[in-house]
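Input: one structure, supplied below.
And now, chain A:
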Amino acid sequence: MSSKIYDFSTLTGSIDAALNSWMSPGLAVLSEMVIIGLLFLTFYALLGLFLVYLERKVCAVIQNRVGPNRVGKWGLLQTIADLIKLLMKELIPIRKADHLLFLIAPFIVIIASFMAMGAVPFAKGLHVLDFNIGVFYVMAVSSLGVVGILIAGWSSNSKYSLIGAMRSGAQIVSYELSVGLSLMAIVVFSGTMSLSGIIESQADGWWIFKGHIPAFVAFIVFLIASTAEINRGPFDLAEAESELTAGFHTEYSGIKFAFFFLAEYINMFIVAALGATVFLGGWMPFHIGNWEGFNQVMDYIPSIVWFFAKTFFIIYVIMWFKWTFPRLRIDQLLTLEWKFLLPISMVNILLIAFLVMMHWHF
Partner candidate 1 sequence: MLNKQELSEIILKMVPEATFPEGTQLTEVIVPAENILALAEGLKNNKETAFDYMISLTAVDFTTNMTVVYHLDSTQFRHMIVLKVVLNDRENPLVDSVSSVWATAEFHEREVFDLFGIRFNNHPNLKRLFLEDDYGFPLRKDFRDEINIIER
Partner candidate 2 sequence: MSEEIIKDVIVRESEDYIINMGPQHPSTHGVLRFEVCLKGETVKYLIPHIGYIHRGIEKMCEADTYQQIIHLTDRMDYLSAHINNEAVCMVVEEAMQVEVPERVKYIRTILDELNRIASHQLWWCAFGMDLGALTAFFYGLRDREHILDIFEESFGSRLLHSFNTPGGLMHDVHPNFQKRTKEFITYFRKKLPEYDQLLTGNIIFQERVKGVGYMSREKAIAYGVTGPSGRGSNLACDIRKIAPYGAYDKVQFDEILMTEGDTFARYQVRMGEMLESMKIIEQLVDNIPEGDFTAKMKPIIKLPAGEYFKRVETARGELAVYVVSDGNKTPYRMKFRSPNFSNLFVMNELAAGGKIADLVAISGSLDLVIPDIDR
């Protein structure tokens, strides 16, 4: 059944074979790394720009506005114009700032998001790295970003930045638990931590459908906790503009600010991609039981389309949160995590373990 889905590994495999026939194996690996690096850089930049554009359009729709519409068709080039503006802006040096850390911080944030992207399966066979501990890897790497945020807040020598960074630290460390536990729920269901393994296990139905209510609860917890983890509204306390002007990146300007900005959007993509992969079947098409005809039609839609459709659905939901909800207070934020989400996910994971032991899931 799944043989109809185009497997990108044939394409990547043939490129690999061609490169190996032209040059020595060591050189081939090196050139593959360069090619992938360049592809990722381009993809990263374009994705960041597109997500900023998308956010502006989505918030415009929610706010009865038109959104960007002057630069390019439907304002598509607006974010590129903004990027050029940011590139040309002065990098304001801060007196008494810790210059080395101040310089490093945006790179740590952006590297963390870049590394996490490496494990995302974009389509069948379109993987950079297919770890057998993929979920663990993404979790570990994406939470490195908080180090960058803490460093940024600390090194700016600004009180607002420091408060923002501390808030962010408390928030991300707390919500990491819920994200981890909700992902763990599906790991228990599928019996593997490998992202491709999790996708393969959803060939006969996505976990959100076949995992009973616990999987759905885990999905909701994941949505809330991951929104908090990427510092987006209503959990954007780290940069709460009405309280802390801009939080941890108050003192940054120009391209360094752009790095934070870009990393925020890429993190949103990664979180959405992870959610789509783990709960919504990744690139797996939508199948209904024994409806052979329907399933075949679904199979004709390329897997990469499925992946991006699901990811952008989650991205839309996260944006929707931001533009309709007021911001939480720091104590309410931590209460939500420690008193509600964490107990719920713990009970949930026990329930799932029980379900799996009894073989009650599909």
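The rule we apply is simple: a contact is a pair of C-beta atoms (placed from the backbone, for glycine too) under 8 Å apart; a residue touches a chain by one contact, two chains touch by 3 or more; residues count from 1.
Quick note on selection: all candidates are chains of the complex that A comes from, given by their letters.
In this text, all values refer to a predicted model and were calculated from it rather than measured experimentally.
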item	value
Candidate from 1 or 2 that touches chain A, complex-wide	2
Residues on chain A engaged by candidate 2 in the complex (per definition of touch)	59, 62-65, 159-160, 163, 167, 233-234, 236-237, 240-245, 322-332
